[in-house]
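Omission of a single protein chain aside, the complex is shown with its protein chains in their original locations.
Our next item is chain A:
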Amino acid sequence: MLAGLLRTGVGGRQLIQGWRRGVSMSGALRCEATDGEEEEGQARKQIDPAKDRTRVIPVETSLKYMQSEAYQTAYGDDPVWKKYKRNFKGQFPPKKTRKLCIRAGVLSTGNPCPVCRDEYLVLDPRNTALLKQFISPHNNGILPTSITNLCRKRHRELEVAVQQARDIGLLTYDVPFRRYNYQDYYPLASSSSSSSTTASATSSSSACLRPPLPLLVRNVKMARNTTTTTTTTTTNNNNNNVHDQNINKTSLRLNTRGSH
């Protein structure tokens, strides 16, 4: 570009003088007229239609495509990443895949990743048929890029789409097991039916069943079966009493101020 500027004459001289002065001539930088005919050709240059990715494909089209014959001939029953081979120097692939395949709406690599190369593969929460191909059948986790060879941008898109699909319920998974302490919900529950969590009142997983202080119901008799349960309930009571007293004090103080 600099060579082009130098060759043009007036604009180029101004640019060089600008450099000597230490000031960049903004006109030279942004003016199309001074850039010359070859830039004009590049600006209006046709993008290779095979590499054009400016058109946004809606999800519904992608869903239809997944069921179409075209998809079947292209991929068969394999996942879309199965037959893709990544290019790299040496024996071992770099740990990270490329950052992105599409720049400014145009494919900018010779061997784009499995999702970028096929414009009709849209990573969307509704496109579960495509998302499931990137999820491990053994433990339901998202397959790493070392296996799928997606570019990093598409991999992030995939993670987002899978998370959204799981939020909506289109993809299911096994939820972590929730253990209950029956004593929290019904103090008279027998200790044999309660779960044997050894944690005391400090257990962060204990429930928020009883109303918050100071609405604590006091006339419920606590279970008196095992020592562990009694200690938990007593510590609970101690905490409650301290808090209750403090709250009572503060509420009194507030009331007196309010009455002035």
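The criterion applied here is as follows: contacts are C-beta pairs under 8 Å (C-beta built on N, C-alpha and C of every residue); 3 or more make two chains touch, one makes a residue touch a chain; residues count from 1.
Keep this in mind: contacts and distances are computed from a predicted model.
Enquirer: UniProt names the one chain left off this complex as which of "28S ribosomal protein S22, mitochondrial", "Coatomer subunit gamma", "Exosome complex component RRP41" or "DET1- and DDB1-associated protein 1 domain-containing protein"?
Expert: "28S ribosomal protein S22, mitochondrial"
Enquirer: Which is it among A:58, A:94 or A:141 that touches the chain not included here?
Expert: Answering carefully, the residue with contact to the hidden chain is A:141.
Enquirer: Since one chain isn't shown, list which residues of chain A touch it in the complete complex.
Expert: Against the missing chain, chain A presents residues 138-141, 167-170, 172-180, 182, 185-186, 188-190, 193, 195, 201-213, 215, 236, 239, 243, 246-247, 249-251, 253-255, 257-258.
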